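All protein chains of the complex are present and in place, except for one that has been dropped.
Right, subunit A next:
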Amino acid sequence: MDMNQYLSMFIDESNDHLQSLNESMMGLEANPEDLSIVQVIFRSAHTLKGMAATMGFEDLASLTHQMENVLDLVRNNKLRMQDFIFDTLFKSIDALESMVEDITGGGEGKADVSAIVSSLQAIVRGEVPAAGGAAAEVTAAAAGNAADAQVYLDEFQYSVLEQSLQEGHQVLYVDVAIRKDCQLKAVRAYMVFDLLERSGEVVKSFPSVQDIEQEKFDYGFSLYYITQKDAGEIQKMILNLSEIDTVTAVALDQESLRQMGQESVAATAEAPAPAPALEAAPAASNASPAASAHGREENKAAPARAGGAPSPSRTIRVDIERLDVLMNLFSELLIDRVRLEQLASEVQNGDLTETVEHMGRVSGDLQNIVMKLRMVPVDTVFNRFPRMVRDLAKSLDKKVDLIVTGADTELDRTVIDEIGDPLVHLLRNAVDHGVESIADRVAAGKPETGTVHLRAFHSGNHVFIEIEEDGRGIYPKKILGSAVKKGAITQEQANAMSDDEAYQLLFAPGFSTAEVISDVSGRGVGLDVVKAKISSLGGNVTIYSTPGKGTNFSVQLPLTLSIIAAMLVRLGSEKYAIPLSSIVETGIVKQSQIRTIHGNKMLEFRGSHIPLVSLSKIFSIPDYDESTEEETEIVVVRKGERLVALAVQDFIGQNEIVIKNLGKYLPEVQGISGATILGDGQVALIIDPNAFIK
């Protein structure tokens, strides 16, 4: 079998499973009693093991195998989750991630994981370090109650019952209710057990025998029972005892046993951890009330995914390059359409015109779909953040809840690929500098756990991504004070600045040195880089902050980078496109308005002098030169605060254009940022206005 063929599929699916492992582990951490999440984790680890073994990645397979051993104990209630186990499992997932990364990079996925493996093995042997021990016992005790209140068969008991059935014994499910007026119900129950033990074996009862002996039960109990007698006989036997209200004994066959077994597991899993467990949770793990509330919300989703047959996948994976090819072919089609429309209007044949019009409508719809195929939910970027925030909060000794909304908001692939790093930066900022330490929060009268919201939503032609926390907020005065001290602005400038302008200073390059920022508010480390990146995507960042209450970074992004609005201009026989986003305005100037200052042509524009750039000279346009004209059309473009006027011959009009690069052989041409194909099939170059502004 040719493995290479399956490698990319393996990598894709491994990444999916790793992501699911990370997410589920986070969910479990928020709600350690939820065994249904353990099931999901177990399944992901198991699938990963199988795939890795098939592909021959032994290290990967053996590590997942060790994880499985631990998880198996957990899901069978033989082991309680606790900090040490969480940490070890998270480390294992990290190790798996780096192995898969290695495989992605062409490696063999080998890694030294002996330390993690021995930790996992120690956990299986029950040797959990003492640190978490005491807390774990509390949880275990509390959870014990919770679990025992439910019907539950573990795998061992299940297989005992199944085997008995195969050997021709009867397996009964017996439900006994003792009369409410019974004085010594524990004694009654004991008599029932005693009677049953004489002619068979009680495999499992609930509540447990100990609890029944201590009268820790209401008036009823249930049990699984193996015997040679049939259900009716047993029922009669028990009813012969006094003070028994009702008895139901049901004989189970293989099928119903299996069903009962599954139901019992599900019942345990779904049982919301009752009060005692919840009370224990904050003591045992560092889950706060808010966190566990959040956890329970996630819970609702988890069993839904865990239970029920896995629905067949409704999506397929497509190589992004194939989509590019599709888009290229499609633009070819558009060009032919334009040509056909021209021919049809010349020929003036009714049928032909109608057909061409219909084709126009179909291709319009097609264009929409082709564009939509490139849209990817932001979830693909967001999904790594919960884990990152968890780790960060832990290392900073803070309590932080990350609440993600709008993860299904879609953006073009080109934007998605670029937006990850800036968001990581902003989130780190929010956790590190925005959310206060636990002590500070308590002192400020806030809950111990800080909340960071990560939201994405559509608005018009843009997508907004917001990162908002309820931390200490930013004080404009402190920023201004620091900026003056640094010499970035003068005191007078500072006095005249609004709060918004003060916040903008955080994005200034001068502010990116750590020591200045920690003086102010701990903000601003590398924010200039974030701003630059987002600007290069055609986006924008704004800050809203309420001192003492929190800060909101709002990132505005275009839906796609591959299509932009542009102004098409003519210079002699050549056509160029100028991105609309950098155009301030267009106009006409007379030759007499152009002055020469220090050998540079300048133009008076709205009260100030701005440079006039001659595109015809810079690009050596063969058949146009504005200096021979009386009046010249200009396009005023902007980079930050600076303006420049570009002289052109004619405006052709505004158009949506598809951006293409110039190919690998011409990666960078001065003043040109790419090319686009016009309706007539001709290539027009896209002008990079930034290149003309120094």
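Everything that follows uses one rule, which is that a residue touches a chain if its C-beta (ideal position, glycine included) is under 8 Å from a C-beta of that chain, and two chains touch if they have at least 3 such contacts; residues count from 1.
Everything that follows uses one rule, which is that contacts and distances are computed from a predicted model.
Asker: Just go with whichever of "Sugar ABC transporter substrate-binding protein", "TatD related DNase", "Chemotaxis protein CheW" or "2-oxoisovalerate dehydrogenase subunit alpha" UniProt uses as the name of the absent chain.
Answerer: In UniProt, the chain that is not shown appears as "Chemotaxis protein CheW".
Asker: Specify the residue from the set A:V38, A:L96 or A:M327 that touches the hidden chain.
Answerer: Checking each option in A:V38, A:L96 or A:M327, the one touching the absent chain turns out to be A:M327.
Asker: For the chain that's not shown, point to the residue among A:V250, A:V318, A:A439 or A:I618 touching it.
Answerer: A:I618
Asker: Since one chain has been left out of the picture, which residues of subunit A touch it in the full complex?
Answerer: Where subunit A meets the chain not shown: residues 327-332, 574, 618-621, 660-666, 669-672, 675, 677, 681-685.
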